[in-house]
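Every protein chain of the complex appears in place save one, which is left out.
As written, the chain order gives the labels A, B and C, with residue 1 at the start of each chain.
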């Protein structure tokens, strides 16, 4: 019954009223794949898929001078993946690439139950609301989808 | 422990001193297959194999005027199959084809536990000594090998 | 707690649980669990070639279970019963070995869009291996493959028809007898996936006149790890073996081997005797309850659930409008709530259902829903379980969308 408290006010609020569910770029085909044509210098696009449950999100980020200026997403999925994405956007906007990568690492560790130190987890702010998902491994994939996708985008970006 | 009484005096005697373990025909290649060349009008040869345990016997019978004049066998195998073959030879020599077929049917039913009527089984004479093999299905194949082979030879003969 | 639940230790230990995922796997009654334990305590040994008493007992346990299964589905001969791990393996054996026997390039295999992945991907593979074509049947609104649909899709090239008896999503039962007759008239061999049928309907393979019938023990109160492939002797005898090694051979030399007779030809390696004993006990259990009771209870429960869910305007039910035609399986969606969220929130209300694609992705796309919730009943469920489900549906909807 551990999941009861996953569907808490924070998650429900982000699910019902996601602030970041919109588009940054204009090209409509950005939705279906990583399409270099719709990446401006600043805007990166990546699709994340959870094959086992069908959640799909398209994440767009606007990075300028190593700072994440804006994040937006589109796609369908369960409340956990939708809310988790919106919460993530709130958290990383205004952060440096390095800081954002750290957040994603920390979040992924938290929901996998690998990091339980309350003090460290404090940093995650509202994302802490998803902590108990660690007790429901079948849903962990929903929660990490956006974070995983962002992590890949940013580490790829750093390499180039 | 039902098998204890299988290795009774009758079986041990036929195993140690088989009266019919010799050859009727002369052609040595009669041992390896049903070879029409070594079948005289009277002598029929057939090989019986129990693949699961490797028992092999070559059965030779001499049939004249519908009467089984003589039976002989060769081959290797366990005491059960060797003794069973020798006992069978004793039983069917001098009998008509029909009678012999009946004996083989009855014997096969007995060792499969399908016929238990003592009065009927009386006819089988010494072969009754193998009755308890019904409790050890893994050995039933050893006991029926010769009987099964003879049955096939005789029914084939009747058809021609 | 109803009397039937009382046979199941897991129900006694979870009194508030409404277990409605029986199509995934059923729970196990005491007599099945105990039969398996007793086997290991009293008569365990490697069966078949053992020449000592325990091995004989293990062989008897194994072969008596086979006889019971043959009788249960009215197979003509016990050699037609092949033990497998589960329905998936049974279906794979047919798709491998039967294809090897009968498929030529350009031949056609006919299956339905409703198939579980286990009766679909093996045929995709077989089609690829043999350069054959995989052709699909589509159901009507009630989830039924009509005789017209079959007749239209059958061609002189159709060598194999493989069809589910009862769909694991729609609960729809196909008229196998009728379809098999049409297929046979076309010289098409008929394989049936009975995984969702045998827990709910009395199976008579001779009456159905199918050539193969596959099912899993674990969906009919037996332990996991044991399944059955029934096949007509004439085909099993001609088919090449699938797995090799162990007890399934007669003679072996360095480069070749000859194979044992049926059913052993298809049973490689040490078999799961404990599983066979468990399946045998499960059959005893089902027979002591009786298919009449099973059908009566499951139909009533399906009707209750269907009627109640139909009253909720925000709920979509897939498949026939007649709950009696669902064999206890109800697939549905709550508008505006993802099935994964539904299933998780069901769990927090002690209701166990499944949410997802139910290993039937092409069907889900055909139904245009991608994902759905599925409540599936067994005869041991009761009205309270259904009420618990319905209450929870209402709660979840209002939790997401207000009262």
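The rule is simple: a contact is a pair of C-beta atoms (placed from the backbone, for glycine too) under 8 Å apart; a residue touches a chain by one contact, two chains touch by 3 or more.
Computed from a prediction, not measured in an experiment: that's the story for all the values here.
Across the whole complex, the hidden chain's contacts among the shown chains comprise A, B, C.
Here one chain is not drawn; of C:143, C:223 or C:302, the residue touching it is C:223.
For the chain left out of this panel, the touching residue among C:154, C:172, C:229 or C:249 is C:249. Only one residue in the set C:104, C:270 or C:288 touches the chain that does not appear here, and it is C:270. Mapped onto chain C, contacts with the missing chain fall at residues 9-10, 13-14, 17, 19, 21, 24-25, 27-28, 32-34, 36-37, 40-46, 49-55, 85-89, 91-92, 113, 116-122, 124-125, 127, 134, 136, 216, 218, 223-227, 243-247, 249, 251-257, 268-275, 340, 343-344, 346-347, 351-356, 359, 361-362, 365.
Taking the complete complex into account, residues 1, 51-52, 136-139 of chain A touch the chain not shown. Summarising the interface, chain B meets the missing chain with residues 1, 3-4, 6-7, 12, 16, 53-54, 77-80, 136, 139, 142.
By definition in this document, only the chains that are shown with their structure count from here on.
If you average the CA atoms of chain A and of chain C, the two centres end up 39 Å from each other.
Averaged C-alpha coordinates put the centre of chain B at 47 Å from the centre of chain C. Within chain C, no positions touching two or more other chains are listed.
Chain contacts: chain B has no residue touching two or more partner chains.
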